[in-house]
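A protein chain is absent from this complex, but the other protein chains hold their places.
Naming follows writing order (A, B and C), and every chain is counted from residue 1.
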């Protein structure tokens, strides 16, 4: 787990028997044999054989077979701006730290955008301003305003944390969209780290956890970042 | 459309032939006749007959037949705190004003929570503070910080607007959860207005767009607000 | 509505104000103006202006803005084999004729696959066999076996009907997959007719309701039908 000012991400749960489960799902569609026998068969003991079949199926875009695998990440140190982008992915499951129920006791944590951090004068003003927001928040809660209302003054920069789960099909979709240079830097780093955490344990996924342009061979945005040509050019 | 400090809500789209579509869906499941004939039949010209069947089906909890109806609302004047609660409903579709792409040009609009509004001293401080945030935001954007980064200082109180669509099954679910007094006041008023806008045109929905306790006859929260007894008491 | 041995499809419901709703959704994301004002503005009275913006947004793959539009089809004369493929699209809503609750009273309707129909000898045997299945079904129900159990003998060829609803994003996805020549002929014709019904009323959708290879410029199946080259060739 990388330790810097960006997202901290740890893979906290993945299924037992990940490969065997996907392999059994792939073969069940095309086999006269039952999934129970497939699961117990010799090939399902041979990682190389399983990977060969799985790669073939996933490369053909038949992603339903990898929906069977769901993984969970513990995520902290992301801004509320970033978490709001993430929770728009409606096939994911989230348990996020609540600003309604968790009252800040002192200076809240926050993320400083790079464009501000790289300007020392603005950075100083930004830090001072976060301090003022914190003071006003505490003044409100001290005056008896409940946390769920006092949070009205907390900024998008305030940090949050969550447990987030998604299946491999959705993770590939998330990577396709959010590893694109059009995505904002903070979520791009977050999703990159989610992918890296999983690839450490399942290296075969490396080829699929890429920006959409690498999947298609072209860029479908208005302007390309240069990685791939715009469609039709 | 009510005009006050809370959500402004207007129903901007609903299907032609709402009742006929639900009626045809209900009857298709149980009839030897084709949905095309059912749609054209005499009963499908008789609103009272259709409503009688639909009420029976929906009251039995067979909500799949009302998924066929989707409605769209234009919503403005809600806080980002409120919109973040709303977008967690993953069966809904949203097009929300982007803080990445829309740069604030002057004082941003914001919502003041009632607990703060009702305290004139805090209310004054709150307004002053929103002014300071606005000044700092404009200082950042004037210094060349892009809107997507300057928004880091914008508060949860900042107002937003969106187009939101959902089918009737999800609207009933939304009402069940968010009309409960445990929901925060701002989203409770928002959802109430969404329901009212629709009920004006489709009064038969009134009995279903209620908090969950009215549907079940008991409260499943830790403590009841008094409307219904807690389950098992 | 085409009348032949294949699917009968009629568009029975679409939203009022389809274009204005999508236009308002698209502009809301990028505008300082409220969706209510956008909806009422001059441009929203000008179909050509609206279509220009919508085309730009949809061509860039930003499909969330067209989720706001859901359409409903009455479908009959498809085989249960075909309906089982269709109901696997999990973003759709279905109300299907139930074999549990609707008892067949005489010869059930059925669809004959083309490969059998084109062979007069096999076609005769097929028709005779459907007759025998019907006789046995009626023997079972006459003996008091409930319809939900007697249906055990009914074949995949038996026809069914349904009301099916989906939003435009899902319809594009459905067209992308099921207009591909790899899809089975019956569902290909069904989806083609769903698209045609809608294009009659909304011709601008024509460019998007195409097989996936036309969207991508390449074929991602094992073998191409010749329409587009396989990816990487």
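Keep this in mind: a contact is a pair of C-beta atoms (placed from the backbone, for glycine too) under 8 Å apart; a residue touches a chain by one contact, two chains touch by 3 or more.
Everything numeric here is computed off the predicted structure, so don't read it as measured data.
Only one residue in the set C:5, C:56, C:125 or C:206 touches the chain that does not appear here, and it is C:125. Note on the undisplayed chain: of the listed residues C:17, C:43 or C:112, the one touching it is C:112.
What chain A contributes to its contact with the hidden chain is residues 1, 8, 10, 12-18, 20-21, 24-26, 28-32, 34-36, 39, 64-65, 67-70, 72, 74-77, 93-98, 101-102, 104-105, 161-163, 165, 167. Touching residues on chain B toward the chain that is not drawn are 60-61, 216-218, 220-222, 231-232.
Residue-level contact of chain C with the missing chain is found at 79-81, 84, 87-88, 90-91, 94, 99-100, 110-116, 119, 122, 125-126, 129, 132-133, 136, 139-140, 143, 145-146, 148-149, 151-157, 184.
Note that only the chains that are shown with their structure count from here on.
Same-residue interface: chain A and chain C share over half of the residue numbers found at their contact. Look at where the CA atoms of chain A average out and do the same for chain B: the two points lie 27 Å apart. Of all residues in chain B, those touching 2 or more other chains are 94, listed in ascending order.
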